[in-house]
Structures are given as C-alpha cells and as structure tokens.
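One protein chain is absent from this view; the other protein chains keep their places.
Right after this comes chain A.
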Amino acid sequence: MIEMHDIWKTYPDGTPALQGINIVIDRNEFVYVVGPSGAGKSTFMKLIYREEVPTKGQLSVNGFNIGKLKQRKIPYVRRNIGVVFQDFRLLPKLSVYENVAFAMEVVESPKRQIRRRTMEVLELVGLKHKAGSLPAQLSGGEQQRVAIARAIVNSPSVIVADEPTGNLDPETSWGDHEAARRDQFPRYHDRHGYAQQRNRQHPPQAGHRDRTGHHRAGPAERGLRL
C-alpha cells in the first residue's frame, strides 16, 4: 500500500531531511513514526500525500508512483489519503460543517449523501453541536477533531496524522490520543481495513536517532524510528 525504497529528501536550501528510508506498510497496519524534533517525521508524512517530492528513491502509495506523478493526477491520489495536519489547516472562513463537507464536494458526492455522511462523522468526533461554528471559535482540541473528521469523511484507504496532538497540552493530548486509538480509528480500521499512520513523539523513544530504522512491533502495530 505504501512502499518506500531508498528514499532521500534534501530541501532546496541544502537541509538533509531523509536519508535512505525503506519501509513497506500494508493494509490494516497502524504505524507510529517517532523521533526527536527535526528528525524528518513531517517530511516523511508530506512525501506520502505529495506535498513534497523525494529527491531520490522509489515511493508508491496505493499503486501510484508518487515521484513521477503528473501535476494533474495529484488531486486524485490525495483523495484516497486522509490527512490530519500538524496545524490542522482548516479553511478559516468555512464553518465546521462546510470544512468537512468540502472534502466530499471535491469528489463530487451527491448532495444528500454529503449532508448525511458529514453529520455522521461530526457526531463521531463529538462536534455535531458545533457544526455551524467557525474554526476560530473552537478550542485547539475541537479544531483537531474537525481535522480528523475531514480526514476520515471520504473513508480513505490511508490516514496520515502528523503530530495531531503536538500542539495540545499533555492532558488533552493523551485523552485525544486514546479516543482516537480506541474509538475512532479502530472502528474504521476494523470495518474497512485501513492502513493508518499516526505520527507521534513518543517520550521513551525520542532522542534516539536511527535513520534507516524500521522494525516490526507486531503484526498490525509497529513503529518506525527516525
């Protein structure tokens, strides 16, 4: 589903971000990527949904060769990847409902289905009552849940979450994480068999840097240390 072979990424200003990454992530897998700040976790994520292009190496997502993807095709790859951005990236002038529905309008879903499914997902993240609010009127945790709702609304085959709780205080952070782990994601995970990735800085493992690191933590759950 996601395959990286000897992926290198160097930013135009010369900053090396990734050096020789190899990983294969299959359906149903739940993978953590851990490492200290600046280890390249975000870059790793951005390559998957093609916000960045690898400098070298082979990367395929859902069968698309990301490195050689034509500009025109990019949107179609992204539609199968739900992304929860580090800074949430909600559209500031759209309401919570409109933000989530936007992802469905993009794929030209029928209007009635958009309404039904959007409300369903908002209920799932517990924000049905805030459907008409603007993102600026929400707390950080609520904004994050809107971002999660938008990421899963189209039932994508891959969910990428780039430190979605990184900006939250530890208490909320753990709560959200557990909610996402136990409640939301696995529910979809079980029903549709998604591969999901969650990018978190896991305190015990942070600090150790192993660029090519890639080890199996279990059949369905493992970690990649950067």
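By our rule, a residue touches a chain if its C-beta (ideal position, glycine included) is under 8 Å from a C-beta of that chain, and two chains touch if they have at least 3 such contacts; residues count from 1.
One rule holds for everything that comes next: contacts and distances are computed from a predicted model.
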item	value
Protein that the absent chain corresponds to, by UniProt name, given "Cell division protein FtsX", "Membrane bound protein complex subunit mbxK", "ABC transporter permease" or "Sigma-70 family RNA polymerase sigma factor"	"Cell division protein FtsX"
Residue among A:Lys9, A:Arg78, A:Arg145 or A:Arg225 that touches the chain left out of view	A:Arg78
Candidates A:Ile21, A:Leu47 or A:Ala103 - the one touching the absent chain	A:Ala103
Residues in chain A touching the chain absent from view	49, 51, 71-72, 74-76, 78-79, 83, 85, 89-93, 102-103, 105-108, 110-111, 150
